[in-house]
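Here the complex is missing one protein chain, while the rest keep their positions.
Here is chain A:
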Amino acid sequence: MAERPEDLNLPNAVITRIIKEALPDGVNISKEARSAISRAASVFVLYATSCANNFAMKGKRKTLNAGDVLSAMEEMEFQRFVAPLKESLEVYRREQKGKKEARKDKDKKADSEEQDKSREEENDDDDERMEEEEQNDEEEVDN
């Protein structure tokens, strides 16, 4: 089943909420416009990924890291995103650290990734974590 990248879309409810909050009260959005913005968001991810990957390759790395994504934003002329993204990243890192510590207390079994702050881990582990993230973070779940 060849799924085109363009078919991978992001949850409608979340996209709609983000749009609504960006616009003044009382403003509506047509279904077509919302759907187009959703598709644009997917294209954005694909383009940003490709851009970020160039930076990773330049650095002779196989793993995309946060810095590559930030560099991609500048390259794509979205420099104004960089500062807020850095702030979000700080919050995220703190939160991950807190989560890890909480988990360490719960799980007696040694997970062996304690010190890994930069989180450059294998796909498998990542997938596992992603599953967890999905359960935790997803609002309108398209199960």
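The criterion applied here is as follows: contacts are C-beta pairs under 8 Å (C-beta built on N, C-alpha and C of every residue); 3 or more make two chains touch, one makes a residue touch a chain; residues count from 1.
One rule holds for everything that comes next: contacts and distances are computed from a predicted model.
**Q** Can you match the unshown chain of the complex to its UniProt protein name from these: "ATP synthase subunit a", "Metaxin", "Beta-hexosaminidase" or "DNA polymerase epsilon subunit 4"?
**A** "DNA polymerase epsilon subunit 4"
**Q** On chain A, where is the contact patch with the chain that was removed from view?
**A** 3, 5-6, 8, 10-11, 14-15, 17-19, 21-23, 26-30, 32-33, 36-37, 39-50, 52-53, 62-66, 68-70, 73, 76-78, 81, 83-85, 87-96, 98-99, 102, 118-123, 126, 129-131, 133-139, 141
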